[in-house]
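Excluded from the complex is one protein chain; the other protein chains are retained at their positions.
Chain lettering (A and B) follows the sequence in which the chains are written, and residue indices restart at 1 in each chain.
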Amino acid sequence: MLKSFLKRPKTEKIVLSLVFVFFFVYAVTIILPFVWAFLSSLKTDDEYYEKVFALPKQWLFSNYIMAFREFKIGATSMLGMIGNSLWLTFAGTFVAVMVSSATAYIVAKYPFWGSKLIYRIAIFTMIIPIVGNLPATYKLVMQLQLNNPIGILALYAGGFGFNFIILHGFYRSVSWTYAEAGFIDGASDWKVYWRIILPQALPAIVSIAILSCIGIWNDYYTPFLYLKNSPTLALGIYQFDIIQTYRSNVPIYYCAILLSVLPILIVFCCFQNTIMENTVAGGLKG
Amino acid sequence: MKKLCKLLSSLLAVVFAMGMSGCGGTLKGVKGTLNIASFEGGYGSTWATALKDAYLAHNPEAKVVVTCNPLVRETAVTALQTNMTDVDIFFIDGVGVGTYCENYGSLADISELYSLSPKAGADEENTTVKDKIMPEVVSEMAYGGDWKEFENKYYTVPSPSGPCALILNTDALDNALGKGNWREPRTTNELLELCGAISAAQAKVTVSGVKHTVYPFIYSGEAVEYWRYLYYPWIAQYGGLETWNNMQNVKINGEYSQGAYRPEAKLKAFEVLEKIIKRSNGYCDSSSMNNSFNQTQKYFLQGRACMYVTGDWFEMEAENSSDYKANIKMVRTPVISELASVIQSENGVSLTDEKLREVISAIDGGNESADGVSGEVFEQVRTARSYTFTLANSSVGFVPEVSVNKDMAIDFLRFMYSDEGIKIVLRESRSYLPVVNASEINAEGELSSFRKSVNEIMQGDTKYIYSSARDPIHYRAGLDTYVGNEKPEVAMGKKTGALTAKEYFEKEGRLLNEKWADYMKVVG
Partner (left out) sequence: MKSERVKSNFFRSRKIRRGIFIGAMLSIGLIQFGIFWVYVNIDSILLAFKLTTRTGVSWGFDNFKRFFHEFKMPDMELSLALTNTFLLFLVGTVMGLPVSLLFAYYLYKKVPCSKFFRVVFFLPSIISAAVLVALFKYLLAVEGPVNTILSALTGREVSIEWLTDEKYSMGTILFYVFWTGFGSNIVLLTGAIHRLPVDVLEYAKLDGVKMTRELVQIIIPMIWPTLSTLLVFATAGLFTNSGPILLFTEGQYKTMTIGYFIFSEVQSNSYEYPAAIGLIFTVIGFPLVLIVKGVLGKIFEDVEY
């Protein structure tokens, strides 16, 4: 990496060095709170309130074991919750992204009599704050018997939200020449979409998927309402949050938070290389 | 890429196929199994289970399930709004009966319970559940709106909740002023004098090597509403119970009135509050507004402040904290000193604050009269002294309309209000159900000194007052406890741009006046 950096022109090197310094400072301000949270998580509750910057007197890694043990909803342990979270996050994201991608592609590239209207409706739904629709949604989900880890995916299969608007923007700029070449070769619309368009849009889809993952991962309310028997990590954290107000042990709370952030952080770290590198290559091939 | 797409699409197909044949289900209770859900909060998680165990001892053939966790509150709200639940009794706080009756019809009418006798195995004779509950709390359990079909019916039953008042850290007070150099404040002037003395003392307390100034008060910016536990009783003390109730219902003689909401008593109470929380007086730990709940409790227990305002659940919460070595006690709300001016205008007797304090001492000592004051005045002070704030009206149990085990639910609640049930609740939650015969009930085992101080308040001459949102002007018209966007405690206690009590009171008046027509459209 350093080698490729040294090969660059001089002005570029100066600019990038300056940017590096700025990035570094910003990164420190982001990381420090987490380091601080980690250090705090190893203290006793008393110590936590004593000195802001002090290191833990004893590094109580046992806090993590306690947090792990206390982290329970009914009979579901933390591991169970991680499993539920992973399923819901990935399946939900997959459904959300595929459905939005399909609708966004059609509205962006197949102008028909209703496409403008669809776009405007999508914007309308983003603007209007809906209040008091919980009973209707709840009853519907129950009556359709969607209150299980699979049926609930129907809630995520919305094609006209944030994902739609972002992907619509992407698809509008996707080159149509490859597609036309495909049509001339006799490829069907389906084939063009799957083989030519989707690979080109992969970086966009991946970014949407990452954001969608985070959204679902952190959402406690949907699992709380509909997935009584398979609580997720976010719900666990929410419960911890309530307990906080009357059973004070802040370090253990931090343990729980850090433990719950870990899985998604690992996933992001592992995937970011593969995702970015692969998609760049994929984009090249077209 | 191709493979990935194929894999993903087939996965999608499988997922949807499975979704169609999914194993969800509508929520319905099981007939014959009583399903109880209890919110796990400040009063702990064991009392409902303990009740169940004792109930089963009397009714071995019954089937009862208890769930107790911090998420029950949300579950209950969902149940109330959707009329879908498998739970037969919920115990939570903050249920607005009116809204749920009118908009959702989701609460079962449990008036029957109130006419039945409590029972633990055998029926308790010559009494009913209604007789056992403090009458001022009973009336809160009925629908309070103006729709005929719900009138005069009971929908909730009180669950454990005790007094909320002033709590002293006697160690901190000893540290600040010296042992024997202070006494429990009886009037608000005495309270303010105490604050002044503590401030002047500039005492320090050392917590793990760091010196901190000992302040008179501490509170949490996360819960400024706790101040109500003091200034609501002051309103009742100054204006009397009728004024207090009128303020709650915004009515005078059954007619909506702006004046009812803004009695002079409210201004007087605000004025005392302002003196305590105003920054320039320096009576509150200056970090208060920034503090979280936990931090505040911790600091209080560490002796960084002498006084704190909260409810009797404080002990259970404090026990979880390792700092709970401090000697703390709950004291009756000091009587508002301006009561003297009321007495002056009503009875023509001029009463110094010194005299008022003496009278209160006499009342607390169990005397029936005090030197130099008439019986009338004595009674007036005694009534004022009895006002104590509670949240008992909003901590409730209720039966959902869709419950399939209503009879069992009522049977269980009858047990809860038996002497045995009340005792169990006291033992497990460290708090009373709001019953009239509290003084006759004692928990087994040794009581902490804090609990003893709470019991003294509970068992003494106590008249509970509470904040009520039962009138439709609150739940239908949306008249909040704070008419504007700013809470009085924040307005008077903030660092920059603080309002005086009078300014806040007038602002509230302007807002109420402007919004009045809209409120009246809905309730008038």
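Here, a contact is a pair of C-beta atoms (placed from the backbone, for glycine too) under 8 Å apart; a residue touches a chain by one contact, two chains touch by 3 or more.
If you're wondering where the values come from, they're calculated on a predicted model, not measured in any experiment.
Of the listed residues A:N63, A:T76, A:Q200 or A:T232, the one in contact with the hidden chain in the full complex is A:Q200.
Residue-wise, the contact with the chain that is not shown comes from B:N103, picked out of B:N103, B:S369 or B:S468. When the whole complex is considered, the residue among A:V15, A:L79 or A:A181 that touches the unshown chain is A:V15. Not every partner is drawn; the one left out touches chain B at residues 96, 99, 102-103, 145-147, 221, 286-287, 289-292, 472, 475-478, 480, 484-487, 490, 494-497, 507, 510-511, 514-515, 518, 521-524. Residues of chain A in contact with the chain left out of this view: 1-2, 4-5, 11-12, 15-16, 19-20, 23, 26-27, 29-31, 33-34, 36-37, 52-53, 99-100, 102-103, 105-106, 110, 112, 118, 120, 123-133, 136-137, 140, 154-155, 157-160, 162, 164-166, 168-170, 172-177, 188-190, 193, 200-201, 203-204, 206-208, 210-211, 214, 218, 234, 237, 241, 257, 261, 264-265, 268-269, 272-273, 276, 279-280, 283-284.
Methods note: only the chains that are shown with their structure count from here on.
Across the complex, chain A meets chain B through its residues 44-47, 49-51, 73-74, 91, 94-95, 98, 134-135, 138-139, 142-148, 150-151, 153-154, 194-195, 198-199, 224-225, 235, 238-239, 242-250, 282.
In the complex of the two chains, the chain B residues touching chain A come out as 1-2, 5, 8, 11-12, 15, 18-19, 22-27, 40-42, 69-71, 74, 78, 81-82, 84, 104, 207-208, 210, 293-295, 297-299, 313, 316-317, 320-323.
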